[in-house]
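A single protein chain has been omitted; all remaining protein chains appear in their positions.
Up next, chain A:
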Amino acid sequence: MVSPSSDDGFDEGADTIPTPVKIIVAGGFGVGKTTMVGSVSEIPPLTTEELLTEASDGIDDLAGVERKTTTTVALDFGRITISPKHVLYLFGTPGQDRFWFMWDELARGAIGCVVLVDTRRLDTSFAAIDFFERRKIPFIVAVNCFDDAQRYEEDEIRAALAVPSHVPIVMCDARKRDSAKLALIRLVKHAMSELPVG
């Protein structure tokens, strides 16, 4: 989408403004989302904030803080220039469950999601898997292989997470650029395989 302002004769830059694409990196707190974003991003991961105002009523569990009207939700992201025409943004999801509305915005128009899991705390990634499954957004599971974590076979993890057989599961090291890159490539291939035929 190009804004209407580009149609009024001042569009000399229109051919050089790249199309942004998004990939989401989700998973529980401390699973390595920001690490993964940072290992493949061409810029140091940036953090920005969104303010919650009225939207937080009844969602934000801050009983007794009646006068609190704003909360901030932090968002970490990185960037990869794919080509002069495309720029890829990697967004780490805010960890707290109450920020679902933010996930919806991030997911809109996204290629898909890498759900990072830590085998020591699989349950912290259930919510993310559920979110993308329900919205039919392509996702893969990337098992962040922490040094001190016991190794499991793919089918054990698949069973424990109740992930359908068409969803790829990859082992990765979020600290390593090549490993993170392979996870992203796997996701894009998976997203292509999920496209309607024709």
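The rule is short, and it goes like this: a contact is a pair of C-beta atoms (placed from the backbone, for glycine too) under 8 Å apart; a residue touches a chain by one contact, two chains touch by 3 or more; residues count from 1.
Following the convention adopted for this analysis, contacts and distances are computed from a predicted model.
Engineer: Leaving aside the chains you can see, what is the UniProt protein name of the one that's missing? Options: "PRC-barrel domain-containing protein", "Multi-component regulatory system-11", "FAD-binding oxidoreductase" or "Multidrug ABC transporter ATPase".
Structural biologist: Matching "PRC-barrel domain-containing protein", "Multi-component regulatory system-11", "FAD-binding oxidoreductase" or "Multidrug ABC transporter ATPase" to the record, the invisible chain is "Multi-component regulatory system-11".
Engineer: Going by the contact rule already stated, which one of A:V31, A:L88, A:V114 or A:V163 would touch the omitted chain in the full complex?
Structural biologist: A:L88
Engineer: Touching the absent chain in the whole complex: find that residue among A:A110, A:I129 or A:A174.
Structural biologist: That would be A:A110, which touches the missing chain.
Engineer: Just checking the interface: what residues of chain A touch the absent partner chain?
Structural biologist: These residues of chain A touch the chain that is not shown: 1-3, 5-6, 8, 10-14, 16-22, 40, 46-51, 53, 72, 75, 77, 79-83, 85-89, 91, 105-106, 108-111, 177, 181, 184-185, 188-189, 191-192, 195.
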